[in-house]
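Quick one: the structure is below, and I'll ask about it shortly.
A single protein chain has been omitted; all remaining protein chains appear in their positions.
The block that comes next holds chain A.
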Amino acid sequence: MSAVATAGPAVPAGSGGRRRRGRWNAPLVAGLILFGLIVALALCAPLLTSQDPIKQNLQAAFLDPGAKGHLLGTDALGRDVLARLLYGARVDLRVGVVAVISPLIIGSLIGLVAGWFGGWVDAVIGRIVDMVIAFPFLVLVIALVFAMGPGTTSIYVAVTLVGWVAYCRIVRGQVLVAKEQEYAMAARASGLPTWRILLRHLLPNVVLQAIIFSMSDIVLTLLAIVTLGFLGLGVPPPTPDWGTMIQEGQQFILTKWYMATIPGLAVVVTGLALALIADGIVEKANQ
């Protein structure tokens, strides 16, 4: 009995020809196009600009957008804004996506164990979840990054330590339903080792909700990373990062309003693209 053949009712049937038209919905398509464009811009950064994002040139500081050789102008240290924007996208998108994957994996596995074994295992995990949830996400992430020292590794670890609880709760709830279903009982009755039942049979059926949630979680994680940069606690300088750019621009908001606005727009558009994808996927899953 293979896991694919026994994919239970937890997975919505999407292959029926009747539903073909419902496969792609407008938010999903718009979001994917927009996000694809942003990723392409980030990947092609060296082709789109010949400027070095961290090279300072104090004699060419505060150039307005449209200045010769600097399409979006330069910042207070004379660094090219376009180059920093494009290379910043690489940093922020990479950190954002990676920082969602490890809580997704770890949280799902812990949720799987809690839901399957129940009893004291579930009780202990439940208490730990309650503790972590009591902290505002951003506060605990900031405190952890502070304690571990700045850097991308600290951000990954902090987001994982705080973020896994959401996935744990989602998957645990799904497992509680799935383990009473026939395919799970059959797997158990056939004497398969527990790890095999959990990973091969249950996981594919319960992980969908967690993946759907991870889509909107990316938006929140990206915002958290940009916010960390804005607070001066994110990716350490001189690495370009949108949050740091906004924070630097805010100091000159009276005279150079676009310095904070350009990276701000980048955050909003990326957030919108990811939010559209998340919305589209939820809509698709609900069909």
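Note that in this section contacts are C-beta pairs under 8 Å (C-beta built on N, C-alpha and C of every residue); 3 or more make two chains touch, one makes a residue touch a chain; residues count from 1.
Here is the rule we go by: contacts and distances are computed from a predicted model.
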**Asked** One chain of this complex is not shown here; going by its UniProt record, which of these names is it: "ABC transporter permease", "Cell division topological specificity factor", "Multiple sugar transport system ATP-binding protein" or "LytTR family transcriptional regulator"?
**Response** "ABC transporter permease"
**Complete:** The listed residue (A:Leu32, A:Ile142, A:Leu176 or A:Ala285) that touches the chain absent from the view is A:Ile142
**Message:** Even though one chain is hidden, which residues of chain A still touch it in the full complex?
**Reply:** 27, 127-128, 130-132, 134-140, 142-144, 146-149, 216, 219, 222-223, 226-227, 230-233, 246, 250, 253-254, 257, 260, 264, 267-268, 270-276, 278-279
